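Sharing a structure, written as structure tokens. Questions coming.
With one protein chain removed, the remaining protein chains of the complex are shown where they sit.
On to subunit A.
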Amino acid sequence: MKPTDYAILSKRQLSENVYMMRIHAPYIAAERKPGQFILLSVDESYGERIPLTIADADVAEGSITIIFQKVGFTTTQLAAMEVGDHLAAVLGPLGQPTHVSKVGTVVCVGGGIGVAPMHPIAKAFKAAGNRLICILGARNKDLVILEDEIRAFADEVIVCTDDGSAGRKALVTAPLKEFCEQAPRPDLSIAIGPPIMMKFCAETVRPYGVPLIVSLNTIMVDGTGMCGGCRVTVGGETKFVCVDGPEFDGLKVDFDGMMKRLQAYRPQEQRMAAGGGDHQCRMMAQAEKLEKK
């Protein structure tokens, strides 16, 4: 079997808090398909396992590309790692691959970091012979990622920012609604991004009868169908994102329930972010006391 060391082969900062890395993971590179994800950990003994989507892969080099936003404890640690460092663990590719086929016109909506997982899916739909429209949303122009890469293959690209610093000053749902109103209507829409964005994309396309696929990124521990932490309600049934997903019928997902579950560890995360954990918090408090004496 090939040796795998999860070395960081390259690192690029895409925006203030967004990073792109190439990681040595030859088996995952060879097997991954659009829509799949990995779990990674940066510390063998005490690290947590976080799910991240695979943005791209290079089979010859044996590498996968991940794009992540520095938001929590582990992504902050990951962002501090450099080329030549090794991750503690990378498991994948996980989840069901996207079912790619020729349907006609496909509108892909990517919000913020969600553009990263959207990229390989959009590319695959184009390669399958569809007319491809991509809507990329971000808070401002610095946070728009992969625009050039996507323009290279998409038939049409629309950039939306909250502040109008790039493209249209609009939410992604505005152009999405316009496409739904045009004839011919899109045959399929795909939305990947913050849950609130996916929820409103669902509400946007619902009246027009345009199908919507969403890709969910929930809290996971094992990622292999054992813990059940990733469960979401889809069409009234409990589903497991790791083995049933990550893609689901966006018109049936209970986004409100999912958003609440994503907040489950907010108090603990804030504590960790405040000082790398309770232990360090206490040490810092003690140090402060000593200084005051």
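Just so it is clear, contacts are C-beta pairs under 8 Å (C-beta built on N, C-alpha and C of every residue); 3 or more make two chains touch, one makes a residue touch a chain; residues count from 1.
The working rule: contacts and distances are computed from a predicted model.
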Per UniProt record, name of the chain withheld from view ["Cysteine desulfurase", "Glutamate synthase (NADPH/NADH) small chain", "(2Fe-2S)-binding protein" or "Phenylacetate-CoA oxygenase subunit PaaC"]
"Glutamate synthase (NADPH/NADH) small chain"
In the whole complex, not just what's shown, which of A:Gly104, A:Gly129 or A:Gly257 touches the removed chain?
A:Gly257
In the whole complex, of A:Glu149, A:Asp187 or A:Glu269, the residue touching the missing chain would be A:Glu269
Which positions on subunit A touch the chain that was left off?
1, 4, 27-28, 31, 41, 43-49, 73-74, 77, 88-94, 96, 221-222, 224-229, 231-233, 238, 240, 243, 254, 256-257, 260-261, 263-265, 267-269, 272, 277-282
